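Of the protein chains in this complex, one is absent; all others appear in place.
Let's turn to chain A:
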């Protein structure tokens, strides 16, 4: 039981987000609402941002909100609560005004998208987005909440090189994505069946050379789900089995592979990497680059692309090690469980709502 619960006081938390955001972010927010609802009174406010015009509410979020009987209030002109949690500020990048007045003790902006890309280039016009929020918020404190260690480094890196009002602070603990997947036991006789899945954006894929190293002709199978760009390329390798984004269900895809090899463009990095946790939960051994592996320390194999063949072969030769490592990784996923979120983030929220600020 949290301190505030013991005191009989439930924090008033307003969630502000554009619920049309596709993919893992909406899944994470849906899971988060379930957890936070246990100890706080929640209202959900939707922004109709220019970024997601003509799109519908993300299905996973829609389903969660219906289940939790949380109505969406669209485009309110004023939102007041103990705490306002604004998810994903990058959704404001194509507009100039937030369009709503935020009044709270604390405003927490969860930075799902990296502020900087590897190398230091801006991931989006951060100042434009934060300025809109700052201008339209009447709060005691504004906080930025990174979602992972890497995401945190991009936030602090951006702050170090840009002028940001001193009214912003960076929360000390990661506002991680809740990963609550059913755990599937690993196969006891892994084969060289490799795969990767992601959205189809170019940022999700490394260079052709790296792709060839990760999905080599020696593999029994190379399944790439979300390979829309490669399907446009006449020179794509013939030993790859390509599917466009949503060309297979994720479960169908996982049935086809034993190893998830996940590298991205060197100029982009996952802010969290929910896809990796998903693969681990599905009983697959994940091999990825060392920087992405930092978020999932202990659950994935960090490697350079040149070593992928050797690592895969090593696990095929030692199936017991494969099973052991996957099971170990699955145990590690509790770091991203609802319980952990409730313990870490929930405690912090309750403190903030209690007027400690």
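Just so it is clear, contacts are C-beta pairs under 8 Å (C-beta built on N, C-alpha and C of every residue); 3 or more make two chains touch, one makes a residue touch a chain; residues count from 1.
Assume contacts and distances are computed from a predicted model.
Selecting from "Sugar ABC transporter permease", "Glycosyl transferase family 28 C-terminal domain-containing protein", "Acyl-CoA dehydrogenase" or "Glycine betaine/proline transport system ATP-binding protein", the unshown chain of this assembly corresponds to "Glycosyl transferase family 28 C-terminal domain-containing protein" (UniProt protein name).
Only one of the listed residues, A:206, A:283 or A:305, touches the absent chain: A:206.
Remark: the omitted chain is touched by one listed residue; of A:9, A:37 or A:94 this is A:94. Of A:11, A:89 or A:123, it is A:123 that touches the chain left out of the display. Taking the complete complex into account, residues 93-94, 117, 119, 121-125, 128, 201-203, 206-208, 228-229, 232-233, 235, 265-268 of chain A touch the chain not shown.
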